[in-house]
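For reference, the structure discussed in these notes is given below.
Some chains omitted; the rest stay in position.
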Amino acid sequence: MISAANAGHLPAYGSDPWTARATAELSSLFGSRGGIYFVFNGTAANIFGLSLLVRPFEAVICAESSHLNVDECGAAERVLGSKLLQVPAPDGKLTPGLVASRLGGRGDAHRAQPRAVAIAQVTELGTCYTIRELRDLAEFCRASELRLFLDGARLANAAAHLGCQLADLAAHADVLSFGGTKNGALGAEAVIVMNEELGTEAPFQRKQQMQLASKMRYLAAQFVALLEDDLWRRSASHANAMAVRLAGQVGGLPGVEIRHPVDANAVFAVVAADHISALQRDWDFDVWDSAGNVVRWMTAFDTTEAEVDAFAAAVRAVTAAG
Amino acid sequence: MISAANAGHLPAYGSDPWTARATAELSSLFGSRGGIYFVFNGTAANIFGLSLLVRPFEAVICAESSHLNVDECGAAERVLGSKLLQVPAPDGKLTPGLVASRLGGRGDAHRAQPRAVAIAQVTELGTCYTIRELRDLAEFCRASELRLFLDGARLANAAAHLGCQLADLAAHADVLSFGGTKNGALGAEAVIVMNEELGTEAPFQRKQQMQLASKMRYLAAQFVALLEDDLWRRSASHANAMAVRLAGQVGGLPGVEIRHPVDANAVFAVVAADHISALQRDWDFDVWDSAGNVVRWMTAFDTTEAEVDAFAAAVRAVTAAG
């Protein structure tokens, strides 16, 4: 673009002040030495992040219930060419024992070689790893020559729940993501590379994976906004509080059985199928299982107490009726 | 998200009124029967679009100078698994003759099988195919069992230059893109599938290629804005006019040789290397060739006549100084 260098036009592909500022702030908050890379959505954050950790013949150990495994239309298999070694994980969390169960066949050329472990914090089932659990898992990974990727689409909710810094979570990962989209942004995720060496391929991997924004300032600006005055933490804390409020109101009702610890902004519950249908007439939420009686109720940065109370009242009415 | 169905929250993944409106308007404008798919950037529009047209053993014929070949860090090769059959193309345009030169080896299992032709309108060298040229190429493709993909990152500029409707251009393609980003949008491209049958895989291909936006309304809204009162055409016409103005002012200068027809918003020129360096002290533009004396001067929807005149004066000053 011909334009005087100091005028209103900004350079493309990340060489602009918004990207510089968001990058600097995130690097400092997370303690990253390998670079900050903005991408467009959560699936891309997972795949691009993992592409820095594995080669095609190397496998990624993940929970059967993980977004990576279930909800990305096979992006991992196509873009990475790698196998996902799945583990059934109660409450969505991996443990050293569960990871160890998928380490067979190392050194055997017939087997995809386990090389990375992918976890989500918050998990897909609305639970949080404690700092202790994270540390144990990270230590096990290091001792087992496994790299640790952390899907942080809801990392803000985890930090809010645990009352910790983002760096306290990041310290245990090799690469992680920090989600903007689920925390009020228009659509932006940051991939954070903790280790300098792992970052060398990142600019090229991002571009080849079709995640380089020419006007990157619009992604970066979303993070500048989220970081200002810790908006990210306030938004996440609020969403978490609304989920707790909801669980408190519906948890004791006959016909409603809460499923997992409510550590963040999701309430999973077992409810009779006809009650679910009745509720879905007026309310929008997901049925989680194929059997059709586990629901996922999400709260967000802008869910109000009145909304929670109205919804809880609706649950009460429907389940009382029948 | 728990939310009353008629409240402010909007459903994700494209089931919102903005996406519905942008989709309906684009379908009608382009005469598409296979669907409209929003993606995040121009590279993704090319790769996703082509993924509807070829299998990995099938090849895509394209200009050597094409963005697809040169500027996408090998995304085509990785994501499609397909070979690009490149043709040196004067002024960036393919012709039936140039395409025919790459059709050898059909039916021979040793050769990647030509199956699609990818062109750009406006081309990467700032030139436009005439409607006649497009029609001839499309007819040749149809007769040769080749599908035609059109990279429309600057399609608005082409329609403005030719004074035609978008549908007049789209009619010759099987799949094409319509770029928002280079025409003033924040970052959004639409992939337009002309033919119903070619669209069946599109929702899955887009997701697996990491291009499905959860808050798709923010992509769609950019197109709603561009389509309103033909903003897209006014912006593109203005950018084109500014390029013509620039070419008119610098074209006759000693030491400046205009390279390609100025059909859109780019002026390519041969300039001495030290003049280029001198200009780049105050102005931001690309050097195009590895030899270092072809420059690309781009204009945009917001380039002013004063900016053009100031830049042309700078060129005059630098080249006069010798």
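A few comments on the model shown:
Each chain gets a letter, A and B, in the order it is written, and its residues are counted from 1.
The working rule: contacts are C-beta pairs under 8 Å (C-beta built on N, C-alpha and C of every residue); 3 or more make two chains touch, one makes a residue touch a chain.
Everything numeric in this text was worked out from a predicted model, so none of it was measured.
Here 2 identical chains are displayed in place, and the whole complex they belong to in this file is assembled from 4 copies in total.
As a convention for this text, only the chains that are shown with their structure count from here on.
On superposing C-alpha atoms, the copy subunit A sits rotated by 180° relative to subunit B, to the nearest 5.
If you average the Cα atoms of subunit A and of subunit B, the two centres end up 33 Å apart.
Interface residues of subunit B facing subunit A in the complex, by the touch rule stated above, are 1-5, 7, 9, 11, 40-44, 47, 72-75, 78-79, 181, 186-187, 204, 207-215, 218-219, 246, 282-285, 297-300, 303, 307-308, 310-311.
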